[in-house]
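Note that one protein chain is taken out, while the other chains of the complex remain in position.
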Amino acid sequence: MRGRYLSGLFLAASLFNASGNVSQAAETIVPGYQPRMDSDEAGLWLEADQLESALRQSPQHVADEALNDYLETLVCGLAGAQCASIRVLAIETPESNAFCLPNGTMVVQTGLLLRMENEAQLAFVLGHELAHYLKRHSLTHHEARRNIEGSMHLLWMLSGFTLLPKLLADGWLAAHDRDQEREADADGFNAAVGLGYDPRQAEIIWSNVEQEESANPKRSSPSLFLADHPTNKERLAAMKQRAGELQAQMQANNLGTEAFRAVILPLRSAWLEQEINRGEFSESIAVLQRLIKSDPGDGHLQYYLGESYRRRNEKGDNDRALAAYRAAIAGTNAPVAAHRSLGLVALKSGQKTAAREAFHQYLALAPDANDRPTVEYYLKTIGE
Amino acid sequence: MGIKLVSLFLLCATLAGCQSVAPNGPRIADVGHGIEVSRQAAWTVQEIGPPRGKHQYIWTVDGFALNEMVFTTGISRGDPIFPDPQDDYDLPVYHATMLPDEVMELVAASLRKFGYQQLRTDSLHPVPFGTATGFRFSFTYTTDDGLEMKGTAVIAQRGGLDVILFTAPTEYYFDHYLPMVEDVFASIRVFDVDVTIPACEFANALSLSFGCPTPKKTSN
Partner (left out) sequence: MERSSATFALILLSLCAAGCATTAARTARDVNIQFSSPTKRVLLVGPAVELSEVTTSGEEEVRADWTAAAGEFIVKDISAHFAATQTELVIANKPSTPREVQLVKLQGAVERSILDHAYSGGRPLKSKKGGTFDWTLGPGADALRQRYGADYALFVGVHDSYTSTGRAVLIATTVLFLGVPAPGGRQYGLASLVDLRTGNVIWFNELSTRHGDLRTEAEAQRSVNDLLKDIPL
């Protein structure tokens, strides 16, 4: 067995060197760069091209012109000399994420746009993702993975398929990823601050993430060893420190709130519906409560808060839902459905009068509603 | 109704696949929980289950990606609508106190857990479900590949939840096969062991007495 292991290790070492066509190009992307056709990088770009094409044809592609123009301008500013090689693509999915493909496509998910409070926060996130692209992290990660997995795979097979070599490989890769993430945090931060954005906004992003995640009692803490991102606490501390350093130096305090809200607010309702349809109601409640602080009279936000409570349906949620629907109706632009949902909650808690009133109000405001027969059915059950 | 039909039903149930007179004509299919529907020869049947004692039937004409009819009946309170054998989908569960809106949301939430994207429901309205009252709604979604799909579903709360749904691509398939689906829905016959007045099902569950008779104690 030991003889096998040793010769296996020897082979592993030779495999480490034998794998892949490692790119010889500079560490940072320069304008007009094209990888050699036989390189790993060209393969990654081809896959990226195919993914970009699929996303553009997807029903989830957000075609809204104002949004696309806004994002292109923002990313262009952050990319500086690289502006011409970047394209932006917005996708309607509730995950709070953005990523830059190796071919220069910046994909922004609407879950992220929902959670950002202003342009500055968005700039820090997109700056971070741009940094990954500019430093070609996909490629170096890919090469690292290919190297380690080749040799580790052999060791794994020879050792009788035990888990430890695989875990070691995964842990090594995760550490490599964490280094990349720290680098992207730093580069992205510098890029955004360089454009005049308020450095204090970066840490607010992270404390909001922290707040949302801790609202969910079911969320398990990720393994630190296998985590490919530094923990929130670590990033928060890093951000605070950098912000403190820069505050003294620069006059950067641009938030870009007006421009951001002008583009985002008209599109938010659809994204809110997707958010609560995730089924993670405690997290949605945390996000909505934070958004409501900035827009206390927004009927849509209060409505979706009500929906989150109603569908979570834990102890006390019925009353919270009722309060939220009432706040929605008292605010501006409440969706007509707020009356209907109020009726549902009132019906479930045995409040016949309130339910009857709410259902009648719904039918009065939406006489052509395609679920009218159901509301009439509820009214019949209550007894008119 | 009465003794004659009940014994006919029992006789049928003991035979493997009740035949109608014409061999290529529609057959009577037992889909569980006392429900029978008419099934045309073109449908191929696959039976899943039982998860916790219940059955699920899936029918198709051309393959599940092109047309799929799902029957999952007699779902007990505390159970998810669809089987989750490895218990890793974290599926929401049925409660008898659910309003029809909430049952529709339960179906939608379950389908989302199985990866149905951008799922939206619409047009919830009461329909006959045999002699009981059910609710019908339509929905749309997209697959992981981005293929746009349409769906229609019928739900009934009869001391256990019944869900029948049909999905197919929006391009050609849904509209083309909808008449066959409507035939199935129209053919629903329900044999209840315990008869509860359907309009009062959830009212009773919520202990609201809106002129509804007090129910007998049922095992479910």
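By written order: A and B. Residues from 1 in each chain.
By definition in this document, a contact is a pair of C-beta atoms (placed from the backbone, for glycine too) under 8 Å apart; a residue touches a chain by one contact, two chains touch by 3 or more.
Predicted model only: the values in this text are computed from it and were never measured.
Undergrad: So which shown chains sit in contact with the chain we cannot see?
TA: Even though it is not drawn, that chain still touches A, B.
Undergrad: Which of these touches the unseen chain: B:28, B:48 or B:61?
TA: From the options B:28, B:48 or B:61, the contact with the absent chain belongs to B:61.
Undergrad: Of B:38, B:97 or B:170, which sits in contact with the chain we cannot see?
TA: Final answer for the missing-chain contact: B:170.
Undergrad: Extract the touching residues of subunit B with respect to the undisplayed chain.
TA: 41-44, 46, 60-66, 143-148, 169-173, 176
Undergrad: Please give every residue of subunit A in contact with the chain that is not shown.
TA: Residues 4, 8, 11, 14-15, 18-20, 35, 37-40, 42-47, 50-51, 53-54, 57, 59, 146, 149-154, 157-158 of subunit A touch the chain that is not shown.
Rule of thumb we're sticking to: only the chains that are shown with their structure count from here on.
Undergrad: How many Å are there between the centre of subunit A and the centre of subunit B, using C-alpha atoms for each centre?
TA: That gives a centre separation of 36 Å.
Undergrad: Which bits of subunit B are touching subunit A when the two form their complex?
TA: 92, 97, 99-102, 105, 108-109, 112-113, 117-119, 122-126, 135, 142, 146, 148, 199-200, 202-203, 206-208, 210-211
Undergrad: What residues on subunit A touch subunit B, complex-wise?
TA: Touch list, subunit A to subunit B: 54, 57-60, 92, 274, 277, 279, 311, 344, 347-348, 350, 352, 370-374, 377-378, 380-383.
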